[in-house]
Structures are given as structure tokens and as C-alpha cells.
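Of the protein chains in this complex, all but one are displayed in their positions.
Showing subunit A:
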Amino acid sequence: MLTGVAFWVLAVVAVAAGVAVFVVDSMARATYALALSFIAVGVQILLLEQGYLGLITILMMVMEMAVMAIYMVMFMGMNPALMPMDMTHGKKTAIGASVGAFVLLASGALLIPWPQRRGAVPEDLTRALGLEIMGEKMLVMAVLGPVMVATIVAGVVLAAHRSRYDRFGDDLRRRPADDPQPGGVGR
């Protein structure tokens, strides 16, 4: 009963906050409306008794939104992000795509025959989850991690307009490095 009430309240909060992202007229409000929506989803996962996944979802999303707020304000040309502004563009396509996606996912969720639970809940859920994710697939995870980091580093290297030659000089011997932003270790 209580779980049911919590589920519906959180579901309404999640959807309403999701809608608010496009209704409000401020970058900060849109960002944190999205964060609230994610927090509600995270608590839903807690309701499924997946403590680790629920908390990690909240942690990641709040951090992500805090960082996103920086970039949104930083990269909006002519700084309208500090002023009231419309949060939507390309409305017809966007509404069509999102309604379509919602109908598809919702009908999928309602129409598929949900399987019955097989087996019982393990004693230590977090441990079981970790073994399930990492146990047999450890090799995949161990490869995936470095590949992802390499991708990020490569992306930053390709995107940055300054190379190591700008920092350390043509013979790479200039110390300390010539950085536009001074400070840090040993400078």
C-alpha cells in the first residue's frame, strides 16, 4: 500500500519535473527540474530495493546536472542563459519525436507479458549485483574502462586547439609550460 502510494507520487513528480524542463524560462530551473526528475527515478529504483543502483543514479545525475549548469551558462552565445529564455526549439519535430517515443515505450511496458519472478531475492543484493555485472564479464569491463578513458582523452586532444608544442615549445623543453591559465603544481 505505502509502496504503491510512493510509486505513484514519485512517478508523477518524475514526469511533471520532466515536463517542467521545457516549460520554465530559466536555464538553472530547467537543469534542476531535470535533476529532480532523475532523483524521483532514483528513488523509484530504491523502491525496487536496488539500493546501490538507486543511490548511484541520484549521485551521478545530481553531479551531472551541476556540471551541466556550468556548460549551459558558459556556451549559450551572448549569455542569454542568465536571462529568462525559451527552453524549446524545433518544436514540431521535437514534440512529434518525444510523443512517439513515449507512446512506443509506454505501450511496450503495458503490452508485453511480464515474466514471473524465478528464484528468491539473494541475501546481499549489492554483492549479488556486483557479481552479476562484474563476475563473468570482468574481462569485458577491464577492457571497456581503458577504451573509454582513451576515447575521452583522444576527444579532448582532438578538440583542444593548443597542443604540447604550444605548451612546451618546439623542442618540448620549455619549463614551466606556457599555459593560458597559470597555477597548479610547481608553477
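Criterion: a contact is a pair of C-beta atoms (placed from the backbone, for glycine too) under 8 Å apart; a residue touches a chain by one contact, two chains touch by 3 or more; residues count from 1.
Definition applied: contacts and distances are computed from a predicted model.
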item: From "Anti-sigma regulatory factor (Ser/Thr protein kinase)", "Iron only hydrogenase large subunit, C-terminal domain", "NADH dehydrogenase subunit H" or "ABC transporter ATP-binding protein", the hidden chain's UniProt protein name; value: "NADH dehydrogenase subunit H"
item: Omitted-chain contact residue, chosen from A:A16, A:L55 or A:M87; value: A:L55
item: Which of A:T3, A:T88, A:S107 or A:T126 contacts the chain that the document leaves out; value: A:T126
item: Absent chain, residues of subunit A that touch it; value: 26, 28-29, 32, 35, 51-52, 55-56, 58-59, 62-63, 65-67, 69-70, 124-126, 181-185
